[in-house]
Structure formats: C-alpha cells, structure tokens
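So the structure is just underneath, and the comments pick up after that.
As you look at this complex, bear in mind that one protein chain is not there, while each of the others sits in place.
Lettered A, B and C in written order, each chain numbered from 1.
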C-alpha cells in the first residue's frame, strides 16, 4: 500500500506548527463565512510558479486555476467537461470575482511542446499535444520566425499565449458583459522563474512591462 | 484600461524583498536545471486550500493542477481539450513524477453544487453543472441518504470524490502500468479548512484518518 | 553666416574647465603615443545611446562606429565607399583591437523603418530604406509574426539585427581567421533606453540576458 510521502507530511507539520497557529482565526472565519478571494489567477501547473508564493497571498485571497501553460479555452457551451470554464463560471458567477489574472511564466514546458509539434507525443493519448493545440495558429507564426533564437521564440509564445487566453476569456458572455460595463478587469502577467521578475501586460498595447515600485 | 490590482503588486513586492531574497539561488538553479517536483497534487481552486501553503512547499517542489473540486476525469483519448489529462501526462511522462496526491477539502463549492443538481445553473453554459456531472452517480447515492445531515452529505461526497478521482487516474494506461509495477503511488487527502486538520486516505480501505506525528 | 551653436560651445567650456583639467595628462599622452582602445563598438547614431556614456569610458578607451541601427554590412570587396568596413579594417588591422561589440538599443528608429517598409520614404533618395534593406529577410520574418505586438516585433528585430551584424562581421576574412584562432571576440549587447538596462548576448545561444554583478 502506498505510504503518504514523508516530505509532504513533514511540510504539513511545519504548516500546523507555524503558519496555521498564527492564522487559525482566519481559517475558522474563512470556513464559517466562506471565501471572498480578491482575484482569480489562471496559472501553470509548474512547480516554480505558484501564485500564492509570487503574490505572497494567504488563505482566502486567491482563487486559483492551474493547468498546463495557464490556458483558457474559448467559450464552448457543449456537453463536455470543461475544467477551466467551470472554474471561471464559479469565480465570476458564484464568487463575484471581478479581477482575473492570466499569469504565464518562463521556461514553460507546455509552450515548449507547442513549439515542437512534430516531436514524439509524450503518450499515445497525446493530451499535451491536443491541449496545446489551442495555440496552433500563434505557435505556427512564431515557429516561422526562424530568425529568433529558441529562447526568444519560447518567450514570445509565452506572452502571446497570455494575450490569447485573455481574448478567449472575452468569448465568455459573462466576462464580456461585465468588462464592457466596467465591472470586470482582465490582467496579463508573466513571471521570470530565474530572476523573480514579474512583468505586467499593458492592457492597451498588449506589451509586457516591469512594474515600478 | 485595467490597472493591475494593487494588492497583488504589493504582495509581489513582499515576495521579492522577502522570500525571493533568501531563495534566489534556488530559483536560478530551478530555471537552469528544470523542475524536479517531488509530487503532483490535484487540488481545488478554492482560495483556502493552496497545496503549497498546506504542505509548506517551496519553489520546485509541487506540480499542481487546480480545478473545481479537484476532479480527475477518466481517460478519454478523443480529440477534445483535456486540461487535467494533459497535466497528468506532463507530470508522469515528462517529469517522471511518481507520487500523485488528490486533495479534497471541506466546504467545497463544487461538491455543494453536485449535491444540489436541480438548483439554477450559475450561467446558461452551466459549466459547473457539467463538470460536476462527473460525480453524478456518487452524488445521487449520497443525496438518497436523506438520513445524513447536509454537512455529513457534503463531507461524504468530498471524500467519495477523492476516491473517485483516484479510480479515474487508474484508467490512464501509464498510471495503471506504473502503479502495478510498484513504480507509482497514488494518495488521497482531505483538508479541513476550519481546523487545519489534514486527513490521509488509507489506501487499503479508502478511509480517511489523521496521521500521527 | 552660421553661428556655431551656443549650447555646444557652452558644453565645450564645461569640458575644458572640468574633465579636461583632470585628464589633460591622459590626452597629451594619447596624442603622443597614439590610441590603444580596448574595444571597438558599433553603435547607433541615436542620441540616447552613446557608448562612452553607457560604458562610462574616458578618452582613448573605445573605438566607435555609429550608423543608423548599428548595422555591419557583409564583406563586399568592390570599389565602393564602405564606411563601416573601413572602420572595421582600421580597428582590426591598424589598431589590433580584439574585442568588437555590436550594441543595439530600444526604440531604434532605423529598426522601426525596417518594420514599416511600405511607408513613404523620408526623401526621394530613400537612403534609410536602402540601408535598412540589409535587414529585409529578417524584417519580413518578424513582420509575418503578426501575433506579436508592435513593441515585441520591434525588440525582436533589434536583437535579430545584432546577431545579423555579428554574422556579417564573420564574413570579413580577417575577423573569421582571428576569431577561429581564438584571438578575437565578438560580442552583442542591447541597451534599454528607458530603464538603463544593458542586455548581453550569450554567444552560444544568441539570447540576450542581463549580466549579474
């Protein structure tokens, strides 16, 4: 039988003896009154890009979706399971969250895969290939710019992908209506794993710039 | 144009002036050498149940999928986008992760929705309704147990759902093969938001128990 | 008759009363013994990107070519005037300089022009159009990546252009021979006018990274 990983149990003990002690009131209040997160973040599964760490957020502050390459698929009201769309609906309609951040990051494995479509799929089901297929058009454009280095193509698509997800967010009627009414704000961000830099997307131009403090 | 939320920017500044200072070498090394997370965690989007917080994990330690109610759908090798399956493929085949934790939690909004299927959908697309439809069978069973309190039914389905996701994980050939070969371990856990208690699933019985330290 | 600009005369007076006083010995020695600059820099004419300022260099330290967009044309041993090739020959063969830096910069007007080739030429002679024509191939590739923002395309071509010039440098037999023999080093750099950041090109990958101090 599988033994729960010791490292995780040790980590949990640290949590209980440390952070939870200080924040037990907050946890109890959050349990009683429900969550009221200040923002929804669509982030990547990557172990180096946890939103709570990067934004130094405590319990109750961020509603977080994490999938490979922090993608938001377009609105597709069919009968299938839509993980990200369900989270979006819950955040916007259920929790009334009005700030949504799509946060990409450097060295994203999903983006790498999108840029190397002809490589062998990781498994016969090729779920990564299909999932990243959402970026087929943009990836093709970036691949054609062979004059860019591999790293430059990677970073370019990481940022294009954030803009693409923001556009897909706007295909959801509730998002579109709320944003047009000035009641919802969509944000793009990109985190540099190596340097810790956070780049914020300028919503007018789509460019990513480093915020000044 | 949308202004990036001040609270997040302030949080990021705390991160850069605090944690990042201590861990910059680690971030740089993780960027250079790639991530080698010790486990994959399938967790809920809920703002009160961030795995990195609960397991006190630093950068590079956990590969994290977060969707509503921490569900893993069954293996469906069709042409659709499968967010969670893509993440699983990346974790198992790409990163060679061998411990997967499905972590549920108390007061889960998705589970509440599954237990109240006839309520008004949150939006016309009813993405939550469809997503939680993955639990239709178990939810129907729990609802029929009218003798349980609402809170008991909720907690029951939260735990049933973890077991259900673990079973779905085993429908993926790579998981099944590796687990049967003794090379992969699947784990269940449930976090009590109010008390901070972590309950671990006994893999033989499927019961949830509190670990002793 | 044209009066020499007062601002320049005032600036020169500042120089004579300030820097020259401190460095008169150095100037006299440089006049007597000739220049032995440590590096050649190919930079842009842009008033915001003077190499001596950015590298804090004094008299005698940098041999500097400045043309629009800091381009190096390929080796063309014909009968025409070749401003940049002449400077290169003088630096390498005459002064025995062994480090050559091609330094691009942000918001480069020449690069902007290369990305907008169909716009009206600045004059009937269209010298900018012809000069930037050296980048026609790369510019076409970058323009095709319409998914990038205008600023992203601009920065991409600014960096591609540095790599292009470095490649053109290697078409000069003397550069090729010396570099192959390990006696010459070619470097790329890119200066961000707005933030003052200097990005250095990694010679292996061609990527631009910020140096650590």
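Note that a residue touches a chain if its C-beta (ideal position, glycine included) is under 8 Å from a C-beta of that chain, and two chains touch if they have at least 3 such contacts.
Computed from a prediction, not measured in an experiment: that's the story for all the values here.
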item: Chains in view that touch the one left out, judged over the entire complex; value: C
item: Chain not shown, touching residues in chain C; value: 1-5, 7-9, 11-16, 18-20, 24, 27-28, 30-32, 34-35, 37-40, 45-48, 50, 52-68, 71, 73, 75, 77, 79-95, 99, 101, 106-107, 109-110, 122-128, 130-134, 172-174, 185-187, 189, 192-196, 198, 200, 202-204, 211, 213
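In the analysis below, only the chains that are shown with their structure count from here on.
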item: Touch-based graph of the chains, sorted into line, ring, star, complete or other; value: line
item: Maximum inter-chain contact count - chain pair; value: A-B
item: Innermost chain, where centres are averages of C-alpha coordinates; value: A
item: Same vs different contact residues, chain A with chain C, by half of numbers used; value: same
item: Length of the line joining the C-alpha centres of chain B and chain C, rounded to whole Å; value: 53
item: Between chain C and chain A, distance of the C-alpha-averaged centres to the nearest whole Å; value: 40
item: Touching two or more other chains - residues of chain A; value: 195
